[in-house]
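With one protein chain held back, the other chains of the complex are shown just where they sit.
Chain lettering (A and B) follows the sequence in which the chains are written, and residue indices restart at 1 in each chain.
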């Protein structure tokens, strides 16, 4: 309970939530004789979390301008948010989407991987691991409503959900394009990708660091369906409703059965994977690649 | 030989088979100077087994009204039948089909899993395991001629064959819909499914407990082709002939190479899997789900 309260303190704007414990507790208002709260919104620095207590469906809307980069702060907030939703028995599903036009998320924040200490790299990488373990292993129904481009680490978030719906806009791209930057998606990114699209498509796409347009992503199986952007949220809600029609325990055990071996692989090699990342990213050649990439991004903006 | 005779005694109607040993022996009639028996039919309680000695192709036709439920009795007969066909060198292929309109088989008999003793659950589960080990590991060419709906355990039978042909009727459905009933397909159902349709389709279909119409099943790769129902048996015979054109030993070694790791996984964890099933199915919450499901079925009939 202390944990729940501290989380509520973290992400809740005072005024919206006079009674923190009600937000994440299940049926607390009802037990207190109050009419059920149907929809509540909580915002923190990097994302807006809304839980519809009637349906048990939460929406996590990324709102970290300019491009929802997965910085250490972002990942930490997301992790805390997911943990609390997971522990809230009133929450059965989460929809991830973006509050920023044209971009779902730009992926891992390169500034966290460039010119920092090895300790920082290690801390950052543990945060990335942690989000994936939480999301890929979530007991909740997880749906990505991809309303913009979704490269690299952001694509991993989408791939880790149970279902992916993308706005039908050929300008929006998605893919694990790490190799374009001279870096390498780790084995658990790869395992997640292979589980979605199979070995061959993953091998080719990862080697080429491909960013696929929405129609191509559908064809390759990276996303499950495309809908016009204005219908994306409704569609996500409909998909969640379909998945929630199943008994939770049977769905959860089935999901765990499908994903356990891949989750276990990282759990078994987690610290080794941190050391690999730190060793790789600390190389001067890699640092140089990343600096050049960031220069290019700056020039493109300018 | 004793085994062969006892099996013949089991499933053969007296009168049809004056010389049991000829039925399952290979070329016994020829050796005895008799004209070759081209087609022989044997019936038992739950299924009709026909072996065409000329072609070496057996047909197993399920005929256990009302819906070919995979009861303990059904599974036991099927197991004995398959064992004898497997050991009969004159039999090289089996076609599975149904004698009952609109239903291939309704899957595992829920009455075997509801309100019985833990010993009964264990015995039943071992019978299910046994059928799968026998069928998925069969040296014979196995073809499912799916002339009706094929949910849950019945879908597993089809998935375990070398080839699946389904009647082109959108009212017929197929899938591993266990989670709809609040139960969970075990890991070897899942492994078999993944080997046929890949990880992604299996993950989604198993979590949703989907029953796919014949056209959808074709699209997902659950079945290999659709044909009009009246052509189903001819098509199955043609497919078998194509597969039998290959040298048996090369085909068998190849099949074993493809399936061994998945078969071994159950063999290694067989008793553990029985205990898991018994523990799960004995839970009051699961028993309640199953009772509700059976009530619903009864009402639907009434």
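In this section, contacts are C-beta pairs under 8 Å (C-beta built on N, C-alpha and C of every residue); 3 or more make two chains touch, one makes a residue touch a chain.
Just so it is clear, the structure is predicted and the values come from calculations on it, not from any experiment.
K.L.:
Which residue among B:112, B:162 or B:273 touches the omitted chain?
P.N.:
In the complete complex, the chain left out is touched by residue B:162.
K.L.:
Among A:49, A:85, A:100 or A:202, which one is in touch with the chain left out?
P.N.:
Answer from the full complex: A:202 touches the omitted chain.
K.L.:
For the chain that's not shown, point to the residue among A:60, A:183 or A:257 touching it.
P.N.:
A:183
K.L.:
Could you list which residues of subunit A touch the chain missing from the display?
P.N.:
Touch with the absent chain occurs at residues 178-185, 187, 190, 198-200, 202-204, 206-209, 285, 289.
K.L.:
I need the residue numbers on subunit B that touch the omitted chain, in ascending order.
P.N.:
For subunit B, the residues touching the absent chain are 162-163, 194-198, 221, 224, 242-243, 246-247, 249-251, 253-255, 257-259.
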